[in-house]
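For reference, the structure discussed in these notes is given below.
What you see is part of a larger complex, with each chain still in position.
Chains here go by letter, A and B, matching the order in which they are written, and residues are numbered from 1 within each.
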Amino acid sequence: MRTVPVACLTIVAEAVVEARLLRDLETAGVRGWTVTSGQGRGTSHIDASDWEGANVRIETLLSTTAADRVLAMLSQEYFPRFAVVAWVTPAQVVRGDKFL
Amino acid sequence: MQAALDTVTSPAVLAFLLGVLAALLRSDVRLPDAVHTALSSYLLLAIGLKGGAGLRQAGVGEVALPVLAAVALGIVTPMLAWVVLRALTRLSPVDRAAVTAHYGSTSLVTFTAAVALLDSRGDAYEPYAATLLAVLEVPGILVGLLLAGGAAAAAGAGRAEAVREVLTGRSIMLLTGGLAIGALATPSSYDTVAPLFVTLFPGVLVLFLLDLGVLAGRRLRDVPAAGPGLVVAAVVIPVVNGSLGVLVGTAVGLSPGGAGLLGVLTGSASYIAAPAAVRLALPQANPAYYLTTSLGVTFPFNLVLGIPLYFALARALG
């Protein structure tokens, strides 16, 4: 199959910010995402999962430039305030135009 | 004394203590998240239904004064909490505002346990008491967020959103929805759902308190970090606010049971609606402070000592 490279951005966040985060992603031009819920441990020791259910794990396929835009937004609005972690992995998809 | 012993030997409080013990032993007895959420929805609806059925019987005239008193208490009690916290702790203004917001709101489960206690004793109280719970759920959170003042100015957008979140949140929606359903439903149709929402209520409370015990037990580990001042405040505030609630309740003509319940409401701290709103609106505040005080100290204190205290005071005054 002919495939096209895209970026796969994964964000793990304390559940309380889920709605706000998805709204901000939409504003940043993200057109699709998949959310699963989980538990986690990190360095902020907020243990948000104790009282607000679980962490959310948001996965979104997007262009490299869009990924960059979202990372910048996260760095400014989320990393300093909330228990949020994000990383980008390279990925190959068939229908590139669906995500770019 | 006997009242305190009665409270402690109720299955609900014993289950809570079992949960705390399990948390200390790191034994996993928690209910799954999905079930915890479902049980809390059940408790909100059940309390609402019962209060709504009570509202139907009471005239507007009877309810108006207690509701006004509750609104006033919702504004005054967080301010008292703020003063106590400034006197007893060295929390930063933002952290203080964050803790304050929790004491302005109420704890559904503390209220619920108090109602179950009255029911098991056969003591009377105003059947619309749950209405006061709904009235007190929100204003205290707002006052707390306002007290955060300049410190949180930057997070202004966050504050509006947090308020919206509380107002359309599950707690308010199910509680007021339950009140409406209880008030509108015909008595005979209400009776068909009573086996689930009334008869099973004390048993479900046992399961829920087991689960809350684990959460509170985990919070106990953070108590040393919170410092002695904050722990003392977490006992002083409920006593002050609870007593005020009882006094005002008695003054506006509530029965001893009802005045005691109003004291339970003003004396308790929110650990569901408030933390979520505060986390969004005041992300700079350290959650360890407000969760430890509301869930780790004030909640168990009220469950074991506060409730009998407020009822004793109400009977003494009534």
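The rule is short, and it goes like this: a residue touches a chain if its C-beta (ideal position, glycine included) is under 8 Å from a C-beta of that chain, and two chains touch if they have at least 3 such contacts.
Here the structure is a predicted model, which means the values were calculated and not measured.
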| note | Copies per chain type across the whole file come out as A x3, B x3
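Here, only the chains that are shown with their structure count from here on.
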| What whole-Å value do you get for the distance between chain A and chain B if each is reduced to the mean of its CA atoms? | 35
| request: Spell out the residues on chain A that touch chain B in their complex, using ranges where they run on. | output: 14, 16-17, 19-20, 45-48, 50-54, 81-82
| Can you name the residues of chain B that touch chain A in the complex? | 33, 37, 161, 165, 215, 218-219, 271-272, 275-276, 279-280, 283-284, 287-288, 291, 295
